[in-house]
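Handing you a structure now.
One protein chain is absent from this view; the other protein chains keep their places.
And then chain A:
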Amino acid sequence: MSAQFKGAGGRASDAPHAFQAIDAHAAYDGVPVLNGVSVDIPVGQTMAVLGPNGSGKSTLMRAMLGIVPLTSGEIRIHGTPLRRFRGWRRIGYVPQRLTAGGAVPATVREIVASGQVATRRRLSFTTKADRAAVDEALDTVGLSDRAGDAVRELSGGQQQRVLIARALAGRPDTFVMDEPMAGVDAENQRALAGAITRLRDRGSTVVLVLHELGPLEEVIERAVVLEHGRVVHDGEAPEATGECARPGHEHQHPHPDPNDPDPSPADTGTAAEMIRLEVPRRD
């Protein structure tokens, strides 16, 4: 982790950038979603994009990866304009999903290994190094013992960890994660926070779209807050206020995970807390 970036708010202009959005505009069906967003993300930074539903935070992230086209402005990845960027093996993307599986059953290992699609040549056989990378990714998210299980048999939180392991399997150095904590119970949230901390310590760039900081509060070096498609805050993570500041407050619905052994009462919070929970809507 580079201390110079802490709260630098993108002022470290001499450092190489993992992502640069320059006056980015995007729209869905003519409705503007991004209204001129400019953000520089230096290499090695752990950054959160925050904002209410519909603020454009997910769209910004997807635009940075070329999933959503810009109507005007520019995106650069590792210094290269998006259109000409070819170093996709450096990018690990964790989409916002409730489930990791498709319509056909697939094992945890199959899904995780598919994350190597950008690093492996066509018609190549799986090498020892490929397999080791998958093992390592599974180990990082703590799912080594579930490698042969069908993904659809795992809990939501475990499936989210599978998606993160898939992003890890190609050994990228730049991660983009869209609400990795949504719909994940408290214990899995801590496991995820641990995995993200290890990525940061390894020197990776980590960009997270989050509904709230939650257990990631200590990991995040910088927060960009969007509102109506514009940056309204860029710098230190904002202090949580009111209801959200209460320790242990959860926006998600934490539920005991039947697949995790011994869900201790401390993991799921008090019963009173669980009753008035807010579930983040997906934008």
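The definition used in the following text is that a contact is a pair of C-beta atoms (placed from the backbone, for glycine too) under 8 Å apart; a residue touches a chain by one contact, two chains touch by 3 or more; residues count from 1.
In this text, contacts and distances are computed from a predicted model.
Note on the omitted subunit: UniProt lists it as "Zinc transport system permease protein", one of the names in "Carbon-monoxide dehydrogenase large subunit", "Zinc transport system permease protein", "Response regulator receiver domain-containing protein" or "Cytochrome bc1 complex cytochrome c subunit".
Of A:R152, A:R171, A:R190 or A:H228, it is A:R152 that touches the chain left out of the display.
In the complete assembly, the contact with the undisplayed chain comes from A:R120, out of A:R120, A:R171 or A:R190. Which of A:I75, A:L143 or A:V176 touches the hidden chain is settled by the complete complex: it is A:V176. Chain A meets the missing chain through residues 62, 65-67, 85-86, 88, 91, 93, 95, 97-99, 102-107, 110-111, 114, 117-118, 120, 122-123, 148-150, 152-156, 159, 166, 176, 183, 253, 255-256, 258-259, 261-263, 265, 268-271, 274-275, 279.
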